[in-house]
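Complex shown without one protein chain; remaining protein chains in place.
The chains carry the letters A, B and C, assigned in the order they are written, with residues numbered from 1 in each.
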Amino acid sequence: MTAGESGIVESDWADSTDITVNWGDMDSLGHVNHSVFARWMETSRMKFFSDIGIMNLYESSNIGPILAKIEVDYKAPVIFPDVVNCKTSVSRIGRSSFDMAYVIRSSNQENKIVAVGKVVCVLIDYTSGKPVEIPDTLRKSILGIKE
Amino acid sequence: MTAGESGIVESDWADSTDITVNWGDMDSLGHVNHSVFARWMETSRMKFFSDIGIMNLYESSNIGPILAKIEVDYKAPVIFPDVVNCKTSVSRIGRSSFDMAYVIRSSNQENKIVAVGKVVCVLIDYTSGKPVEIPDTLRKSILGIKE
Amino acid sequence: MTAGESGIVESDWADSTDITVNWGDMDSLGHVNHSVFARWMETSRMKFFSDIGIMNLYESSNIGPILAKIEVDYKAPVIFPDVVNCKTSVSRIGRSSFDMAYVIRSSNQENKIVAVGKVVCVLIDYTSGKPVEIPDTLRKSILGIKE
Partner (left out) sequence: MTAGESGIVESDWADSTDITVNWGDMDSLGHVNHSVFARWMETSRMKFFSDIGIMNLYESSNIGPILAKIEVDYKAPVIFPDVVNCKTSVSRIGRSSFDMAYVIRSSNQENKIVAVGKVVCVLIDYTSGKPVEIPDTLRKSILGIKE
């Protein structure tokens, strides 16, 4: 997957978050550790989840998303100090699962793309542990359909 | 505070935990980041809390400990690969608060002490946010008094 | 990719590392944060890199591996306290890149597989930033060929 392959045009990203790089995010190779990129994607994802009310659903019905899979393609190293920008959008929606695409840019490197990523989320009933169909209201929120 | 000043003899530590050092725990200076030592102390503390039933109290009554203060004295750097050993004990118990002492050793450095630490915990009612007196049962558990 | 698809039989894993779960590895959903699995894979990978002398190559010639891509499939949550086991092996070797497969098991869950993963590494000249052909000596080490 490349940034282009995400098929998402700039104006269509559902969330855009600026995140400060901490000095301690760097590992002994002198650049930000690869696992930190996954945390940045998560921060953007959780903001989106909050926006579309998925966390409210979890609290009221014990139905919520789990992360089934993550993929990250590293394009360029990130070095402290920097502020990265992480954008995310739902790139596919199925019966009980959906994919999200991510692009991370470095403000210190003229907004160059430093990584692109993808996750697969599955909506499950935390009581039974089984996948459940995405409710219509949530589906509309995910797709950005205003009523 | 030094290890000696903790006043705790080897046999009296309430918890002893071996913890694997991850490569990513090292920062760009090539040794384990200072904040990771605080995580190791926490792992040992949480094992102790589980042992004395403090987490059960939290779940049944919404009364639980908060960390009010931490101090860590760094004695020697830790480098991957290594397994550290972290020991902890309650070193002071008051009306609603208690102190815990810590000592961390490196197995790759012949069990040399790499850090000593101390925390202050306060028992609070999570509903009111106010400190509460440590219940007698918990006090006895903390002091290791078997009935 | 599933664990089975890795095509690696139990005896053929090149590195096997037991890693202590820290309490602070858990996030606010009450299980180990997904990014920590990537750190465990890295710990196993760095042990393997050290074993085959790839870090010596980096120090003597400024040629070393970069992580181009990571994929993790999450199979089951991990909860503190636990000790996980992470195994890795090279699953493909090309001209200047190679893939590594991973399997992570939970000792508290009867060694159940909690995640499988894959990374793509590229050998680059850190001076030019360009990929370089994997030297024969390193290739033999990676393939486990003893001379």
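The rule is simple: a residue touches a chain if its C-beta (ideal position, glycine included) is under 8 Å from a C-beta of that chain, and two chains touch if they have at least 3 such contacts.
The model shown is predicted, which means the values in this text are computed figures rather than measured ones.
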May I ask which residue of C:28, C:60 or C:127 touches the chain that does not appear here? C:28
Just to verify: which one of A:13, A:40 or A:98 makes contact with the chain not shown? A:40
Go through chain B and note every residue touching the omitted chain. 33-36, 38-39, 42, 66-74
Applying the definition given at the start, please give the residues of chain A touching the unseen chain. 17-20, 22-24, 39-40, 42-43, 45-47, 50, 80-81
Across the whole complex, the chain not displayed is touched by chain C residues 23-24, 26-30, 33, 35
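Following the convention adopted for this analysis, only the chains that are shown with their structure count from here on.
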Centroid spacing, where centroids are CA-atom means, of chain B and chain C in whole angstrom: 31
Any idea how many Å lie between the Cα centroids of chain A and chain B? 34
Based only on mean CA positions, could you tell me how far chain A sits from chain C in angstrom? 23
Chain A residues touching 2+ other chains are 33, 35
